[in-house]
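Would you mind keeping the following structure in view while I ask a few things?
The complex appears here without one of its protein chains, the remainder shown in place.
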Amino acid sequence: MTSTQSPPDAAPVGPPPLAPPARRRGRPGRVRVRDRGMSRAFRWLATGAGALILVVLAAVAVFLVVKAWPAITEPTDQLVAEVPWLHGASSLLSFVGPLIFGTVLAAALALLIATPIALGIALFISHYAPRRLAAGLGYVVDLLAAIPSVVYGLWGGLVLAPFVQPVWSWLGETLGWIPFFSGDVSPTARVLLTVGLVLAVMILPIITAVSREVFLQTPRLHEEAALALGATRWEMIRTAVLPFARSGIISAAMLGLGRALGETMAVLMILSPGFLYSFKLLVAGQQQTIAANIAAQFAEASPMSVSALIATGLALFVITLFVNMTARWIVSRRKDFSGAN
Amino acid sequence: MTTADLSSTSSEFRALITQVDKRRHRKDRTMRVLIWGAFVLAMIPLVSVSLTVVVHGMQKLDLDFLTHSMRGVFGGADAGGIYHAIVGTLLITLFATLISVPIGLLTAIYLVEYGRGSLARAVTFFVDVMTGIPSIVAGLFAYALFAVFFGPAVRMGVVGSVALSVLMIPVVVRSSEEMLRLVPNELREAALALGVPKWLVVIKVVLRTAVAGIGTGVTIAVARVMGETAPLLIAVGTIDSINTNLFSGRMMTLPVFIYQQYQQGLVPCTPGQQNCIPTINYDRAWAAALTLIILVMLLNLIGRLITRFFAPKNLG
């Protein structure tokens, strides 16, 4: 997690014969090395690879912008005429809006379901489970992160949706007065709540793995001190473990959110899509996510609709970027106080 | 934590324990139940996923299924297999690995051994950014890139490989970087003191010491991208026949095969029709899912075994 900091300043200096009365500059201990032959070639190769990363990312950004540009600048009426699946939206913005809404709603739902449970599992593994079991359980959770998303989609569509349908019906009947559960409950359960549930299962392993690592790093001394003072186990966790791990938990949740935002297949295979600003979680045909919409509509290869899709992809890129950056910012801001160093 | 923090918390504790309070114990027990509950609750879907895949997958998974393609199979016929998809998945991921590992490893070497100043900071930052690229966006990028040169009809295995490498490179960089940093500096300094040129130090000493960890990291990165569906759906298309040429024509991959079979849904068999299984598409999807999971798990296992067998024991 903290590997983003600059490399430890213990980098090797050049071989003594090559670096006689070294010209020092910058920090003391750093020696300017004059490489020769292979050493120089290798250095340039490595630097080139680093630079290539920048080029690739710049290429991704440039390509997306260039490809999306026609759709962004196209007059609205022409765009609507050329892109058949705008669903009556009057402009690109009014089309992307509901998609962003749906994407964020689905991801937030998943996060809401997954975080408490993931923290529970992480605490269970780090502080409750018998020690011998804990290592094995950690391994199992790691393996579950390796299950491909298309398999979760398959399971969600064929197993979970029929299974939860009666539960959703019951929710709609008894809690229908809550806006989230209002409306006609879909008889197929291909709705956003099911999607949120599947996404939650998918991001569970990530959140668990990261927060478990953080919980395990809690200084033993703090925990023992708390226990010695007569705290119950929960009080020990609340006073020693959780404050220590707070930034780790937040970054774990953000990582999970990032994955949920970009998830395509599970949504594509389960959700009955719609393009509305709707909070109805149990009604079909209300929301759609950006990623699933790209995958669903990409076959429509007319240049303008591909362009419009790429524009929505750009929006997704920016949103995920924002989430990831926020996560890193929180971690770096709190690093000094968390005791992790 | 500072001493001030500790003393404030300890006074809080003192206040807590001086009150004899059953509430505290009740709360402790409630939380214990909740945490156990969370664990059990989470295990339900996770066990359900694994069990359904294994149970449904076993029904169709046999040698015939593994060694046939889907060429010429239609309707509810109990025939066909996933050979073409396995070949496609292996070739595309292999090529993606060939692209990603040199770039990723060299970048990690740059960051650890050479990186200073603004370029290194920029690289670190943008590697983090790349980690967050949604897979579908990577697919769009690869498609857009190749469409510029080959026109909109471009569907090739190599496009998928490029899309996967965009996802894979940051993972390789991060894990290799971590491993290279673990190599003790004494090793580098000792080698340099003996007059070994820097590049040989990096290759013979640093990489040699970290090779196990890097191998594990790479294998797990491969396992991760192997299950990617969305970029391949866009960039590689679907096909029924075996295609072993990455540079021409569409290729099938396991994740896309699963999605395609799921999309085809139940087969409408007319009553009394022979050789027609209504659920054949789902059966194939489950069996392909099982195969994919076995492949991914195998890679994870290999990754762990690499650490066990290749870790230098008397170095460091």
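Going by the order they are written in, the chains are A and B; count residues from 1 in each one.
Everything that follows uses one rule, which is that a residue touches a chain if its C-beta (ideal position, glycine included) is under 8 Å from a C-beta of that chain, and two chains touch if they have at least 3 such contacts.
Everything that follows uses one rule, which is that contacts and distances are computed from a predicted model.
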{"item": "Absent chain [UniProt protein name; select from \"Phosphate-binding protein\", \"RNA polymerase sigma factor SigW\", \"Sarcosine oxidase delta subunit\" or \"NADH-quinone oxidoreductase subunit J\"]", "value": "\"Phosphate-binding protein\""}
{"item": "Of B:Pro45, B:Gly80, B:Gly227 or B:Pro255, the residue in touch with the unshown chain", "value": "B:Gly80"}
{"item": "Per the touch definition above, residue among B:Gly37, B:Pro102 or B:Pro268 touching the missing chain", "value": "B:Pro268"}
{"item": "Where the unshown chain meets chain A, residue by residue", "value": "84-85, 87-88, 161-162, 184, 186-190, 272-276, 284-286, 296-297, 299-303, 305"}
{"item": "Residue numbers in chain B that touch the chain omitted from display", "value": "66-80, 83-84, 86-87, 90, 94, 151-153, 155, 208, 211, 237-244, 249-250, 263-271, 273-276, 278, 309-310, 312-314"}
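One rule holds for everything that comes next: only the chains that are shown with their structure count from here on.
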{"item": "Chain A and chain B: spacing of chain centres that average the CA atoms, whole Å", "value": "15"}
{"item": "Interface residues, chain B side, partner chain A - complex", "value": "1, 6, 9-10, 12-14, 16-17, 24-25, 27-28, 31-32, 34-39, 41-42, 45-46, 48-50, 52-53, 102-107, 109-115, 119-138, 140-141, 144-145, 152, 166, 169, 173-174, 177-178, 181, 185, 188-189, 192-193, 195-203, 223-224, 226-230, 233-234, 255, 258-259, 262, 282, 285-286, 289, 292-293, 296-297, 300"}
{"item": "Residue ranges of chain A in contact with chain B within the complex", "value": "3-4, 6-8, 10-17, 33, 35-39, 41-43, 45-54, 56-57, 59-60, 63-64, 67, 116-121, 123-124, 128-129, 143-144, 146-155, 157-160, 197, 201, 204, 208, 219, 222, 225-226, 229-235, 237, 239-240, 258, 261-262, 264-265, 268-269, 291, 294-295, 298, 301, 303, 306, 309-310, 313, 316-317, 320-321, 323-325, 328, 339"}
